[in-house]
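Written below as structure tokens is the structure these notes are about.
The complex is shown incomplete by one protein chain, all other protein chains being positioned as in the whole.
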Amino acid sequence: MDALEVVEILVFPGLTFFVWLAFVFEWLDRKTTARMQGRIGPMLAGPRGILQPVADFFKLTSKEEIVPQFSDKLVFEWGPPFFFAAPAIGTIFIPVVGLNAIVSSPYDLLFILFVLAFSTLMAGMLGYASAGRFSTISIGRLVLQYASFEIPLLLAIVSPAVAAGNLSISGIVQAQSNFHWFVFVVPIGFAVFIVSSLAELEKPPFDIPDAKTEIAAGWMTEFSARPLAYVKLTESLSYVFLSALAASLFLGGTAGPVLTNVTILQDGIYLAYFLIKVFAIGFAIFAIKTALARVRINQAANLFWTVLTPLSLLQLGIVILLR
Amino acid sequence: MSDKGNNSPISGEEGSAKREVSAGLMQYSPENLMPFGPVHPALHEPEYFKLILEGEVIVDAIPRIGFVHRGIERAAQDRTWIKNIYLFERICGICSFAHSLSYVQAIEGILQFEVPKRARYIRVIVAELERIHSHMLWLGLVGYWTGFDTLFMWIWKDREHVLDLIEAITGNRVHKSYNTISGVRKDLPENISEPIKREMAYIQDRIRYYRDLVSREETLVVRTRGIGKIDAETARKLCPVGPLLRSTGIARDVRTEDPYAAYDEIVPEVKTSSQGDVASLLTLRADEVLESCRLILLALEKMPSGPTKLTAPRSVPKGENAFHVEAPRGELFYYIRSPGGITPERVKIRTPTMANVLTATSMLKGYTLADVPVVLTGMDPCFGCMDRISVFEVDKEKQWSVRGEDLRQYGISHYKTKKL
Amino acid sequence: MEEGNLDDVAARVGGQISQNRNSRVLTIEPGKLRDACKFLIDEMPDFYHLSTVTGFDEGKTIGVIYHFWKGKEFLSIKTSVPKENAILNSVSDILPASILYEAEVKDLLGVEFKGNRMTLQRLILPDAYPPEAPPPLRKEADPEKIRKMMELE
Partner (left out) sequence: MSYLTRWSRKRSIWVFPVNAASCNGCDIEILASLTPRYDAERLGVEVVASPRHADVLLVTGTANSMTRGILKKIYEQMPEPRLVVAVGACALGAGVMRGCYNVGHGVDKVIPVNLFIPGCPPRPEAILFGILKLVGEHPRGQVVAKEQIGKVSTTEHEEGEK
């Protein structure tokens, strides 16, 4: 590994880039939600309030840390960085400039699936470690929800891989160049992926594990200061990560319909395509989450098991037959 | 239900349609006790519900109410009749006009006053505006409680229009201080009818939209339909009041059965629904808002001219009177005894929430934790009202009578490590 | 609501009826309270909306009124018990809605309701309310003293 790769992983288009993207996403989320609700959203922090998530983050890091007495202190204190690491590592498998990611292997998707599972597992561990009553209830819901959406999510991710005949994200992106976007090949898989991402992100209508009017702040109730800052940042980063994953798997990622072979500024065009697609998916998620109420956990489980799982299986079958 | 459940005074009234829960093996261990309050994001008022859970299913709900107990009924005995108007308004920030309305009309009953007709019409207008604002507040909070923040924001945005009208008429947004013995303190402002008509048209338009929305929006419908079900027989037994009662199909409304103010001339149409669940309460309350809009426009049209108040004496002759009005949440009951003097001897207030809470507690059982906010919202709780004097705990079993210790431990058991 | 109904109750359990603007008050002996309520529920189901139960200090006695509502009228059944020995039979088993109202009267005026499960322990008053102080709505209760005892000053 040479120095350039380290810079790529840590700065651009790796960690730092994605963290700032996460802040922008969070801001866009709040702004879009506010606009849809008839408000204007954050205004004071930075121009049009764009620095609001940054302010939240730095404020949290400067606060006092409180560790509950009966908590598992090791996990409680050291868990949040690991929780943060899951989507952070996942992002380096996603091509941002060019058709190849920083790190690419033939088995990318297996690792991505592991990251998604690990992130939920970590949330569960953090919740249990804090040993609060609300957290415990919340973790019950989290695990149940995870058990429901995991299968459809997995099948939805596998569909484009089957279509591309490749388990590498870079490979899948390359297979979609020349406007062969998989959203046209596996539309149901795309829809299932978006719905499952809402559940993975704990956004309405699946914000069941941190339903604030039922169980306070869910599994995050006991966290304060720096751990909370990490947890919040991880949530936004997961947001970006899942949007980027959806963009790469279904919308061709960095591969655009036109201007695919210019000599100058090729990287800039790749980046532009990538960002446009990520924000498009982000806006879709913002809109869905703002327009819906929270469902109950059993209703969510019903939806995933009786509707989305068969649908994604059907999609997978169609893709296999088409190939 | 287990023996324990049957001992609870309200478990006998359980509806049969609910999911059966087995409480037999439950030891009510601390792990199964779920504190819901006293300070809980779903309740903007401190209330404490101990929920005995089996997984997510509620086996028993034990309310501990009285966190807002201030002792107003005792305080009223030391204050003059006029001062008490403003004291009673501050029992509740949502239905403050209804409180003062009931109180002054009870006094007017003893004084045998004939309140000027214009004042009675103005009272109807403000009371109906208050009903609109309260119902819209509730509709919005249902959105908030079911995680549908957009609905909350939209409805509260439109509610501001009603508050503007209330402010224009009475001078205040929340505690209106508008009623006085023998009438209202000031006349309607000039040229108010135009804004009222305009805003009523707007509100009617919006409420029709929301009524449509809440019955169509799928996620909201699945959260509210069949939740918090109560049948007419139970309702008759437990005597709830207001929309909660009317949602079971019993058309009981003080405004029509025992007209006060000008409701004998502006006759409301009592809306009912037969479902008895939270979904039907949503549409029922939207219907009531539309009806209120109609009443306001009608009152404005038929508004007579004349004085708005008489000169009222400072003291009230010896006597007693019971009076009730239809507050937004239901029948609001006042009973006053005058010893003949400038202070009352006894003022008894029974607020709608007090009448409804027994029903609501029995409604909770068998539903899941996720339903609690929705079910409790169903009765439109106003603990500020209820707690002026009451506390209760549906709990006789010593071994699990923990008395608010849960949340306290939750607070005590944490120590701090400074790491800055 | 025909007036005959209240007379029926009076004829059944005794007591006097007094007209009071829009409510008619039937004053009966404490022992007859359950009979009167039972009669109301059985014979006059229309009256089966219990508005509330009011208690008040009458000096030597404590008055308790059960307010029923129907139509344009309140039907109030009033009884009084002596302060020193304030005990009544609860009607909460035949009128479930009265459980809370009776408990309220118990805590604020110290009237025991035999058979009402809610009154077995302190229910209405705050935990810190001093047990040696009189119930707050009795005339001898002094809010200032109570506040000092509760260390709210």
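Note that the chains take the letters A, B and C in the order they are written out, and that residue 1 is the start of every chain.
Rule of thumb we're sticking to: contacts are C-beta pairs under 8 Å (C-beta built on N, C-alpha and C of every residue); 3 or more make two chains touch, one makes a residue touch a chain.
Keep in mind it's a predicted model, so treat the numbers as computed, not measured.
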Interface partners of the hidden chain - shown chains only, full complex considered: A, B, C
Option touching the unshown chain, where A:Ser159, A:Thr221, A:Thr290 or A:Thr309 are the choices: A:Thr221
Residue touching the undisplayed chain, where the options are B:Arg74, B:His135 or B:Arg346: B:Arg74
Contacts of chain B with the absent chain, listed as residue ranges: 38-39, 41, 44-46, 66-72, 74-75, 78, 86-87, 90-94, 96, 137, 152-154, 156-157, 159-160, 173-175, 382, 384, 387, 407-408, 411-412, 414, 416, 418, 420
On chain A, residues whose C-beta touches the chain left out of the figure: 30, 34, 37-45, 49, 51-52, 54-59, 62-66, 134, 212-213, 216-217, 220-225, 228
Interface residues of chain C (partner: the chain not displayed): 126-129, 136, 141, 143-144, 146-147, 150, 152-153
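Quick note on the criterion: only the chains that are shown with their structure count from here on.
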Centre-most chain [mean C-alpha coordinates]: B
Centroid spacing, where centroids are CA-atom means, of chain A and chain B in whole angstrom: 42
Centre-of-Cα separation between chain C and chain A, whole angstrom: 62
Centroid distance [mean C-alpha coordinates] between chain C and chain B, Å: 23
Shared interface positions of chain A, touching two or more other chains: none
Of all residues in chain A, those that touch chain B in their complex: 33, 36-39, 62-70, 132-133, 136-137, 140-141, 204-205, 207-208, 211-216, 225-226, 290-299
Chain C-facing residues of chain B, complex: 7, 9-10, 12-13, 66, 69, 71, 73-75, 78, 109, 236-239, 252, 257-258, 319-322, 324, 331, 333, 335, 337, 345-346, 348, 350, 354-355, 357-358, 389-394, 396, 403-404
Chain C to chain B touching residues, read off their complex: 20-23, 48-52, 54-57, 65, 67, 69-74, 76, 92, 96-97, 99-101, 103-104, 107-108, 117-118, 120-121, 123-127, 136-137, 141, 143
